[in-house]
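Here it is: the structure, laid out below.
Removed: one protein chain of the complex. Kept in place: all other protein chains.
Every chain is named by a letter (A and B) in the order it is written, and numbering of its residues begins at 1.
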Amino acid sequence: MATTVWTRRHILSLADFTPAEYDTILQTTASFQEVLSRRTKKVPALQGQMVANLFFESSTRTRSSFELAAKRLSADTLNFAPGTSSLSKGETILDTAKTYLAMGADMMVIRHREAGVPQAIAFEMDRLGVRVGVLNAGDGLHEHPSQALLDLFTITSLIDFEYPRIGLLAGKKIAIVGDILHSRVARSNIWSLTATKAEVHLAGPPTLLPQLFAEWGTGAEKREGSSIAQIPNRNLFLHWDIEPALKDADFVMTLRLQKERMTAHLLPSLREYHQRYGITRDRLKLCQPDVKVLHPGPVNRGVEISSDLMDDPQFSLISQQVTSGVAVRMALLYLMGSSKI
Amino acid sequence: MATTVWTRRHILSLADFTPAEYDTILQTTASFQEVLSRRTKKVPALQGQMVANLFFESSTRTRSSFELAAKRLSADTLNFAPGTSSLSKGETILDTAKTYLAMGADMMVIRHREAGVPQAIAFEMDRLGVRVGVLNAGDGLHEHPSQALLDLFTITSLIDFEYPRIGLLAGKKIAIVGDILHSRVARSNIWSLTATKAEVHLAGPPTLLPQLFAEWGTGAEKREGSSIAQIPNRNLFLHWDIEPALKDADFVMTLRLQKERMTAHLLPSLREYHQRYGITRDRLKLCQPDVKVLHPGPVNRGVEISSDLMDDPQFSLISQQVTSGVAVRMALLYLMGSSKI
Partner (left out) sequence: MATTVWTRRHILSLADFTPAEYDTILQTTASFQEVLSRRTKKVPALQGQMVANLFFESSTRTRSSFELAAKRLSADTLNFAPGTSSLSKGETILDTAKTYLAMGADMMVIRHREAGVPQAIAFEMDRLGVRVGVLNAGDGLHEHPSQALLDLFTITSLIDFEYPRIGLLAGKKIAIVGDILHSRVARSNIWSLTATKAEVHLAGPPTLLPQLFAEWGTGAEKREGSSIAQIPNRNLFLHWDIEPALKDADFVMTLRLQKERMTAHLLPSLREYHQRYGITRDRLKLCQPDVKVLHPGPVNRGVEISSDLMDDPQFSLISQQVTSGVAVRMALLYLMGSSKI
């Protein structure tokens, strides 16, 4: 098995993850998924340790998933709620993090509306010489690694439940549809999926696609007169139209549409968005017959995806994604806790 | 003992509870009450299971009671807070419930300001074929089963601490006073109390009593020129005046007065309400000498009940109700978890 000794104390970005690291996470997640199928869904791995959930940007779904993952590893948890916090008393974010460090946090799960906050906290922890792991649970428009990893686990374990690994995606086509530009989920997914041998196709309105493909860090040539561009060495393709992205796709990832994009005039109406980029049964006929659809949730029914399709277990992996989320987060906390660095 | 094997996965309404089911709950509660009298008030019954408290309508008291009940059964708990939730992002209630299902919830405790939400979620869980129990913790004006069951436990265990059972209420007279019309507590209590051999008398302002007795599901004849009506086959009586309801009563249940009823002109002043329907020492002289008073809390002191009476342990069962609440909720979660269906 291609797993390795884990050497990352922090999980901040997937930009430099190695194939072996992805496989270690996938295999560790599979073993926790097995734990979660038992009646007593709990292991003593982090007994007596403390996980601080510092959600400067509020979230029920992701915070609950991390909280449950920590509890199922028998850790104690503390939740930081920005509304009633010292932040309103003028404390800096780094000081808040250092307060939870001083209380004895062994790991911190950080979400913030600004890109780079988890990195800054991790940097500070390292500077202080403390053995505290920092996990990025979503920072601005930057990254959301645990979401991309749960997506990766969901699709690889569908192919091989016992032994999920990135090699299973070789030759698969994966479409990511929607507001790529503003999506931290898309950014993390592009790192992980292009690290496999899959072809990754992005599709969305021009206003919601990265204007400069170079910003993905690899450079890209745009072919004149076409809505498609390929980014060299990364098997990554960009489209303004949804059809070429969906054509023969094995997996379709839809992104949540932030309604505030419309007030910023980046989008016409929700209805028009659905007509052009919404995932429907009809559109899925372009894909492989056994295509599966993913969405990071929460879903705007009838916008990113038609309501009946979302509930159809033949196509939708949405509920498996949520389930995978707890197991992936258990794996990440567990691996960080056992980091050899 | 008249207990039976438990066969309900959900607890949504008391409308069709059988006497044997009530007795099973009462006996199970009695055994948890004994656990709660120990120094270590905890049992491993639900170790490794997860109870999701989905309180779409906020509540500290009931949520705390359920949270503690779950923790004392060694379950892990997740609390859903509507303020910071995906609901504000447009997610439907069913999708929220399905997210917690996918996270691995074994049981869901649901409160919502609309009647029928817990039922809809339970229906969806059954449709999905999953073994998740749904407990109604208050839905609109409809029902609040755990409150009625803790009331039932409080009064039956007062009569026989070791062996509480509904048969103990045969021949007892129980008055329920206040805003019957808008009270989910009253509705659930009417189901449970009329299932005993007790006489149940409702009293309240005409604007706050059900206009059509038929809506209680049994039909009723209103006697002309009188403020009393009896509902056939259910030992249920309705009064506009409080005195006939209190006459020789063994137990008096007062209901919380929602102050917003006054702004809707359904009530004159709080003072006038207290004068006509408030429970005072004087009024209690109409009752049995050993009458006891119950209130679901939180109490408007000096409105539904005079302040000194509320604190008088000779009459008030209010604090016993809160204590019973934790034990009853442990019993309900335990029984649902062991359901044979």
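Please note the rule applied: contacts are C-beta pairs under 8 Å (C-beta built on N, C-alpha and C of every residue); 3 or more make two chains touch, one makes a residue touch a chain.
Keep in mind that this is a model prediction, so the values were computed, not measured.
J.: Which candidate, A:S13, A:Q33 or A:Q49, sits in contact with the chain we can't see?
T.: From the options A:S13, A:Q33 or A:Q49, the contact with the absent chain belongs to A:Q49.
J.: Out of A:L12, A:L26, A:L68 or A:L101, which residue would touch the omitted chain in the full complex?
T.: A:L101
J.: For the full complex, which residue in B:R72, B:R184 or B:H201 touches the chain that was left out?
T.: B:R72
J.: List every residue of chain B that touches the chain not included in the displayed model.
T.: Against the left-out chain, chain B lists 36, 38-42, 58-61, 64-65, 67-68, 71-72, 81, 83, 256, 259, 297-301, 319-323, 325-326.
J.: Mind listing the chain A residues that contact the chain we can't see here?
T.: Against the missing chain, chain A presents residues 47-50, 76, 78, 80-81, 84-86, 89-92, 95-96, 98-104.
Basically, only the chains that are shown with their structure count from here on.
J.: Measure off the straight-line distance from the CA centroid of chain A to the CA centroid of chain B, and report it in whole Å.
T.: Spacing between the chain centres: roughly 43 Å.
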